[in-house]
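Once you've had a glance at the structure underneath, I'll fire off some questions.
Note that one protein chain of the assembly has been removed; the remaining protein chains are unaltered in position.
We call the chains A and B, going by the order they appear; numbering starts again at 1 in every chain.
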Amino acid sequence: MQHSSCRLALSLRLAALALPLALPALAQAPRDSVVVCQTLEPPILDPAGGAAAAIREVTYDNVFETLLAFNAEGRIEPRLAEKIESSADGLIHTITLRSGVTFHDGAALTAEDVKFSFERAMAPDSKNSQKWIFAPIDRIEARDTRTVIITLKSYVGDFLDGLAWADATIFSAKSADKAATEPVGTGPYQLVRWNRGDRLVLKRNENYWGRKPAIANATFRFISDPQAQVAALTAGDCDAHTNLSAPEAVPQLRANPNLRVSIGRTEGETIVAMNNGKAPFNNPKVREAISKAIDRAQVNEGAISGFGTLIGTHFSPNHPAYVDLTGAVKHDPAAAKKLLAEAGYPNGFSVTLRLPPPAYAQRGGEIVAAMLGQVGIKVSIEPVQWAQWLERVFRQRDYDLTIIAHVEPLDINIYARDGYYFGYVSEAVKAAVARTKSAKTEAERIAAYQEAQRLITADHVNVYLFMLPKITVSRAGLKGMWNNWPVPANPLAQLSWE
Amino acid sequence: MIGRALRHPSFVLGLAITLLVLGVAFLATFWTPHDATAMRISARLRPPSATNWLGTDQFGRDVLSMLMMGARNALLVGVVAVGIGLSIGVALGMMAATREGSLADEAIMRLCDFTFAFPAVLTAILILTFLGPGLVNAILAIGIFNIPVFARIARGASLQVMARDYIRAAQAAGRSTFGILHRHVLPNIRGILIVQASVQFALAILAEAGLSYLGIGTQPPNPSWGRMLNDSQTFLAQAPYLAIFPGAAIALAVLGFNLLGDGLRDVLDPKSKER
Partner (left out) sequence: MFAFLARRLATLLTTLAVAAILIFAVTEILPGDPAAAMLGLTATPETVAALRAELGLDAPAFVRFFGWIAGFFTGDLGISYAYRVPVAGLIAERLPVTLPLAIMASLFASILGITLGALAASRANSLVDSALMAGAQVGLAIPNFWFGILMVLLLSITLGWFPAGGFPGWETGFFKGLQALFLPAIALALPQGAVLARLTRTAVLEALGEDFVRTARAKGLTRGQTLRRHVLRNAMVPVITMLALQFSFLITGTIIIENVFALPGLGRLIFQSVGGHDLVTVKSLVMIYVGAVILVNALVDIAYGLIDPRLRFGRGVGR
């Protein structure tokens, strides 16, 4: 992997690489461009028009902004909203917008744009993937150009938190229709061009309302092949990779003096999802058997080199309400076989495991299939592309088992959602989730979250494997890459070269 | 003829390699050093050693055992895909030959021309996407492209044979067309068909490896050489042996069947030595 100088003459690449090393004096001009590589390419760029995390990874806090926003620590801070005043009953929120904010096309941000964006998200034909954020809204009123008043139907304690999600992005009424391909936002960067399948080029928005970003030209490159990711980093084609898909290459990259590797956290609960609405998974004993047949530590080791944090429920250990349920289900193939026999499947059964493209799913899937095979469940693996996964598994619920990381923060409420792809229905969980919304105090809310965690684990809704790690690699000297992913985002405005 | 065959270097080498692949596949049915699908995550990515002669893969599976099972998989693909091509193709080709110049003949040959115009890999990808990825569908997709190959050869060779006097005599004697094809034509075109089958066998193994490499052929846990290559690419820097052995297995098997085909052609038809 190391270059040696004697091959210089033979290597065109090296000539370019060696120059700044050999002549540091020439490198005095501050570097103001960066190439950030990431695994997945967004299908479109409208964060309110699709569920793909890659849309957020490219646009969140770069091209588009929200009223409130998550920072690197996962705390919510104001962004386009300067001030929010809530009524005593928590039903009326008066939002004052920051002044002097313009869209990339020069139009000024007004309260009408906020009203338009939220109503667009709430419309029956909207493709917004987090409509629950807007569900409590009764009406939205633009009182004057800088004041929006949102009235809720009923009290929802964490309503405002939802406004920090990419799904609550503020568009301009003029350009929202084209957001999928020609995004016009208020963010610190604007789109220059998008070579599909390859890269997306952004430039600094010189009229940005906030602090001027250090990086003038930023490029996102999309490299899905794990080996190519490592090669691109080593060769200097990428200044950073947001989340490396080759965990086994970490020791090799750590040994490289030009690169920094950080193993951070995401909010990605990685689960083996089971179609609870369908036989045999509608039988809790079968689900328990599957949970017991799977050795999570081994899946963690084999799929992501052990960099994940084991979990026992659908909740992030980073959150104060987390309950450690990792010991609740122990790996016990004998007990699993017994449970299957009790459920009426002494000889097991055959199921299909649909796997989306990421390495954690593909590799984890092979291991899970082998482990289930040991207790008599015959698993046939079917790899699917993202579009197919979203269509068949997520929308049509046409699946038996799948492996997926749920990267949204605090998303245990999906277990209370009717028609969600788990096919799980529990009045107790619905009640607990409702209480997380209606809770008046933090202690009440935490208690409700904890009850929901215990309930879904006791019901063995899914097999909870691990929290997906974020393996961030950056070139020495590049500062400001997020080491953790409280939400999938790579705010470029925070990057700078030393 | 056997004596001539055994003095022909390509034939002998091809036969030896083919027998080796067959032998390994046969052996794998009863015995492999380890269970080819058993994972030992704690022993993942181990380089070749005394316990695992060719090392272990990313799940701690024994590479040698997987390669041996992969040989069975490759042969299965070859046998069935070529079988489909031979049975349907030869039937179509001989039928076309008996009705030379008829509408049926023209239709069959035009269909063959047409199939050749469709890039095989591309069409196989399309078929596998609509039918779903998997070994059976991959074999079908490969088999379909063997049909026109054999149809053409069978037609051409049958026409040559049928121009001979004794066939005319048999026809005059009132033998049925099927009888003539079965008793006189088929035995005479068998050689050329066997030669082509050997070549197509090699191509089928290559095609399955390519489709499995793309992830739409054989699915895990069934060991497939192409699939192993696909997996190996991720670990190229850490475990290069994972990329070397399965590819070498594909190349060896293909080489064996190609040499066998070349050798057979020379032995069965010494005049066409150079083509």
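Heads up, the rule we're going with is that contacts are C-beta pairs under 8 Å (C-beta built on N, C-alpha and C of every residue); 3 or more make two chains touch, one makes a residue touch a chain.
Since the model is a prediction, treat every value here as computed from it, not as a measurement.
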Contact with the hidden chain (one of B:Val12, B:Leu140 or B:Leu252): B:Leu252
Chain not shown: contacting residue from A:Gly106, A:Gly197, A:Pro257 or A:Gly327: A:Gly197
Given A:Asp32, A:Glu119 or A:Asp237, the one touching the chain that is not displayed: A:Asp237
On chain B, residues whose C-beta touches the chain left out of the figure: 10, 109, 113-114, 116-122, 125-126, 129-130, 152, 202, 206, 209-210, 213-214, 226, 229, 232-233, 236-237, 240, 243-244, 246-247, 250-252, 254-255, 258-259, 262, 274-275
Touch residues of chain A, complete complex, unshown partner: 1-3, 7, 10-14, 43-44, 124-125, 180-181, 195-199, 221, 223-225, 227-228, 230-232, 234-235, 237, 384-388, 391-392, 395-396, 398
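In this text, only the chains that are shown with their structure count from here on.
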Chain centre separation (chain A, chain B; CA means) in Å: 45
Interfacial residue positions of chain B with respect to chain A in the complex: 37-39, 41-42, 44-45, 58-60, 132-133, 215-216, 219-221, 233-238
Of chain A, residues touching chain B in the complex: 1, 225-227, 230, 246, 248-249, 252, 298, 301-302, 359, 363, 366-367, 369-370, 373, 380-383
